[in-house]
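Every protein chain of the complex appears in place save one, which is left out.
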Amino acid sequence: MEQIITYILLALMLIFSVMTVTSGRILRSAVYLLTVLVATAAIYFIMQYQFLAAVQITLYAGGIVVLIIFSILLTHHIEHRMENPVFWKAMISALAALGAVAMIAWVLKDAQSIQNVAGFIPPKMEDIGMALLSYGKQGYVLPFEVISVLLLAAMIGAIAVAKPALLQFKNKNFKQDDQ
Amino acid sequence: MVSGIIGTLVLGTITVLSYFTAWQYFFTDGKVDGAYRAITGFNHVWLTLTESLHIDLGVLLDPISVMMLLVVSTISLMVHIYSLGYMKGEDGFYRYYAFLSLFTFSMLGLVVATNIFQMYIFWELVGASSYLLIGFYYKKPSAVAASKKAFIVTRFADLGFLIGILILSFFTGTFDFAALTNPSGQVLGSIAGTSFIGLSVLSWSMILIFMGGAGKSAMFPLHIWLPDAMEGPTPVSALIHAATMVVAGVYLVARMFPVYAIWAPESLAIIAFVGAFTSLFAAVIACTQTDIKRILAYSTISQIGYMMLALGVAGYGGEAGSGFTASMFHLTTHAMFKALLFLGAGSIIHAVHSNEMGDMGSLRKYMPVTAITFLIACLSISGIPPFAGFFSKDEILAAAYTSQPIYFWVEWFVAGLTAFYMFRLYFGVFWGKKTEYKHKPKEAPLSMTIPLIVLAIGAAAAGFIPFGDFVSSDGLAHEASFHWNIASLSILIALAGLALAAWLYLRESSRPEKVAAGFKGFYTAAYHKFYFDELYLFITKKIVFELISQPLAWFDRHIVDGFMNLIGRMIYRFAVAVKRFQSGQMQQYAFVFVSGVVVLALIILIWWT
Partner (left out) sequence: MISNIPALHFLIVGSLMFFIGVYGFLTRKNIIAMLLSAELMINAVAFNFAILNRYVFPVHLEGYFFSLFIIAVAAADAAVAIAIIINIYRNFDTIEVEEVDDMKY
C-alpha cells in the first residue's frame, strides 16, 4: 500500500514539475509548484521524517509559495498569458538539461546497490533540537546561528530593496529642509 | 588684516629673540680666548646615509649666522610692518602674508643651517617662496613670466650647486660645516690633490657651489632674472630681491670661505673676477634705465658684485681676511639702505601709481618723509661720509687695493657710477621737472613711514658698528685700519658722480639727451641691458628648442607615445570584440554556466573512470 502511494507521489512530483516549467499561466505555475512541494512533504512523512515534512509544508509550501503568489498578483493581470519560449532556445536548453541528466544517470548506475540499512529509528524531536543546539560532534549550533543571521539580513535587505520609494521620499523632504 | 597682524607680531617676537641671541652670542657665550667659536645650538640627525654622511637639521651659531639672523629678522619685520599699509585692500592679502612668512622661515633656516645639505633644502625653499611672491599678481602675464624666469634661472644654477655638494660630499664623506670648514681639517687635504682637467676636484666642486650662489645672487651671467623679478609687490622686492635672498649667495661663499681660501684659491679668483665684472656691468645698465625699480634692481646686482669681489680678494685670517669682514659689513649696510630704497620706491609708486621716472618729478614737496629717507639712503649707497655705505665700501676698496689694485680701480669707477645713477634717480624723482599729477600724491600712511624712518637710522648709523671686532674670517677680532688715501679717492669720485647727476637732472634741461646722444651706440646697448635677454632667448628658443627639444618632442610624441597608443588601441579593439559576450541577458549567462558545469563534470568523470 505505502509502496503504491509512494510511486504515485513520485509520479505526481515529476508531472507537476514539468507543468511548472511549461504552463503558460504564471499563477497556475505557482500552484503546480505548490503541488510538487506538498508531494515532497508527503514522501518525507512516509520516510518518517515528520519534522522535516512539517518544515517543508509550513515554510516552503506555506511561506514561500504564498510570497510568490503575492508578488505575481502584484505584477500581473490574472489573465496574463506568458508567451512560449522560442523554439531553438527551448531545444538548446533541453539539450543541455538532457546532457546533464545523461551524465547523472551514468553516475547513478553505481547507486543501484544502495539498499536500505537495517535499524532505522525515526529521529525524535528531542534529538533534533539537541543536535541543533549542541556544539560537539554532530552538533549544528554554528550553522543554526549563521542561518539566523542570514535570515535577519535577508529580511532587512528585502525591506531596503523593496521600499526605495519611501527612502527617496524622505531624502527629498530632507533636501527641501536643507534648502 | 588679521593675518598681517599675526604675521607681524610673530615676526616681532622672532626679531626680539634674534637680538637676544646676538647679545648672548657676541657678549657672553660666543667668545673663547678672544676668538668667536661656532656653537651648535641643536642638531638632529635626519637621514643617515653612511656612517659619517648624514643629513641633519639643526641650528648653528657663529658670527656670520648671528649677523644674518639680525639682518633677516630686522628687514623682514620692517617689510611686514610696511606691507600692512602697502598691501591694504589688495586681493590675496592673506596669501601675501602666508608667502612672506614662508619666505622668512626659509631664509632663517638657511642662515642657521648646520650642514650644507640643510642649507640646500632651505635654499630651494627660498627659491620656491620667491617664485610664489614674484608671481603674486598671477593675473598679470608679465608677473607670471617673471616668476617662471626667476625660478628656471635659479633652478639651473642650483643644479650646479647640487652637483657641487654631491662631489664634495662624495670625496669628503661629510656634509657638516664644522668638519668642512675646519681650517686645519684633514677632510679636505685628501681631495685637494685629486685633479680633473687642470683643477683639483675640490676647486671644481667649489666652483659649482659658487654657481648656485651666483644664481641666487644674480651674478653675471645669471643675473637676468633679478630685474624682471621686480614684477612682484614692492615690499617683496625690498625683502627678497634686495636685502636677504640675493645675498644668500654671498652668505654661501662666506660660509664655505675657509675651504675657498685655503684649498681652492683658483675658484676664489673666479669669484673675484665675476664679482668685479658684474658690479661694473650692472652699474652701467643702471645708468640708463627709467623704471625706478629696475634701476634699484641693477644697483642691487652691482652692490652684490662688490660683496663677491670682497670675498674673492680676501684671504684666510689676519690682515688678508679684511675682505671677508668688509663683505659681511657691506652685506649688512646694503641690506639697510637697499631695503630703505625699495620701500621708499614702493611709497612713491603707491602715491604716483607708476614705475616710470618720466611720470615723476618734484615729489619732495608732496612726500617729505619719503624724500628725506630716500636721500639718506642715496647718500649711504653712494659712499658719502658719515653714512653707513661709506665705511663698508671703503673697507672693500681697501681690501681690493691691498690684494689686486686693478680691481680697486674698477670698483673705484663703479663707486662713481653708483653715485651718479642713484642721484639721477633721486633728482629725477624728487626734483627735476614740475609734473602735473591727476591725483595729488600724498605722503604714505604711518605704517609705511615708520619702517622708512627706522631703516634710515640704520642706513645712517650702521657704519659706526666696529664690525671687525665681531665678524672675521677666522673668528679673531681684527681692527679695520682706516685708509685716508683710499677714502679720499672714493669720496672724490662719489662727489663727482653726484655733481654730474645734479648738473644733468637737478633742473629740467635737454642736457641728458645730448649726453646720451654723445655715447649713442653704447647708450642704446646699455639701455637694452646689452641684449642679454635677447641672447638667452636666442639660445633657448632658436637653438635649444628647435634643434634639441623639438626633435625630442617629435620622438616622444610619435615613437614613444605611438607605441603606447598602439598597445592601447589594440586592447580597445579586443575589448570591443569581447564585450558582445556580456549581453546583459541573464539566461544566456545561465546557459553558459550550466553547459560549462556539465562539460567540466564530464571531464572529471572521464578522468576518474
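As written, the chains take the letters A and B, and residue 1 is the first residue of each chain.
In this section, a contact is a pair of C-beta atoms (placed from the backbone, for glycine too) under 8 Å apart; a residue touches a chain by one contact, two chains touch by 3 or more.
Predicted model only: the values in this text are computed from it and were never measured.
Here is the thing to keep in mind: the chain we left out touches A, B in the whole complex.
Touch with the chain that is not drawn comes from one residue among A:I8, A:M125 or A:M155, which is A:M155. Residues 2-3, 6-7, 10, 13-14, 17-18, 20-22, 26, 29-30, 33, 36-37, 40, 43-44, 46-47, 49, 52, 55-56, 59-60, 63-64, 67-68, 70-72, 74-76, 82-83, 85, 89-90, 92-94, 96-98, 100-101, 104-105, 108, 111-112, 114-117, 119-121, 123, 127-128, 131-132, 138, 140, 143, 147, 150-151, 153-155, 157-159, 161-162, 164-165 of chain A touch the missing chain (whole complex, contact as defined above).
For chain B, the residues touching the chain absent from view are 579, 582-587, 590-591, 594.
FYI, only the chains that are shown with their structure count from here on.
Contact residues on chain B toward chain A in their complex (touch as defined above): 591, 594-595, 597-598, 601-602, 605.
Chain A contributes residues 92-93, 96-97, 99-100, 103, 106-107 to its touches with chain B in the complex.
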